[in-house]
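All remarks here apply to the structure that follows.
Complex shown without one protein chain; remaining protein chains in place.
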Amino acid sequence: MAERVRVKSMMPPGHVRAPAYLRGKTGVIERALGEFGNPEQLAYGLKAEKKPLYRVRFTMAELWGAEAENPEDTVDAEAYAHWLEEAPDAP
Amino acid sequence: MDQHDFALWEKRVDALMVICSSKGLFTVDGLRRALEDMGEDAFEKHTYYERWVAAVNQNLIEGGVYTLEELGQRMDDIAKRGPTYGEATGG
């Protein structure tokens, strides 16, 4: 499946596993990884809900724009479903 | 090459981290959260395992495993045992 998703650009304080450099960036789901405890609850010693986790592939062009070293190279990162939203229409 | 063997106290921090998380006293996310909460300059000022022992301790205090008073008293007692790690550690 090649579903295009965008990492939410929200910036709540506290522990999250969505790196700042990926926020607001659009990528393609590389694979679904199953469900894992929500780190945002685990980090504070709370009972954690299971959240679907995905591997999302971003191009360097998407992440770094004109400064990309090689636009076709990619970064794959894991992202929880609650950090992903439907991507805006393809350009 | 660039790999060095770790000091005994560092290996012990690593072991305590693994043992305590496997016993459910805290999660990896709890450790990461404590590390992040130390702020950016902790990375400059402290070594890797210095930051990790602080994070392990922070989580154990928060989890009520022992109290700050117990920790403070024990660290004071340890200082009186001798000027080196070899002398201050139980064995």
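Per-chain residue numbering starts at 1, and chain names A and B are given in the order in which the chains are listed.
Everything that follows uses one rule, which is that a contact is a pair of C-beta atoms (placed from the backbone, for glycine too) under 8 Å apart; a residue touches a chain by one contact, two chains touch by 3 or more.
Simple rule for what comes next: contacts and distances are computed from a predicted model.
This figure omits one chain of the complex; the name its UniProt record holds, of "DNA ligase (ATP)", "Iron ABC transporter substrate-binding protein", "YceI family protein" or "Nitrile hydratase subunit alpha", is "Nitrile hydratase subunit alpha". In the complete complex, the hidden chain is touched by one of A:V5, A:L63 or A:L84, namely A:L63. One chain is missing from the display, and on chain B it is touched by residues 1-4, 6-9, 11-16, 18-20, 23, 25, 32, 35, 43, 46-50, 53-54, 56-57, 60, 65-66, 70-71, 74-75, 78-79, 81-91.
On the side of chain A, touch with the chain left out of the figure occurs at residues 17-19, 21, 33, 36, 39, 53, 55, 57, 63-64, 69-70, 72-80.
Quick note on the criterion: only the chains that are shown with their structure count from here on.
Put simply, the C-alpha centre of chain A and that of chain B have 31 angstrom between them.
Remark: chain A residues 14-15, 17, 37, 39-40, 42-45 touch chain B in the complex. If you check the complex, the residues on chain B that touch chain A are 26-30, 32-33, 36, 59, 62-63.
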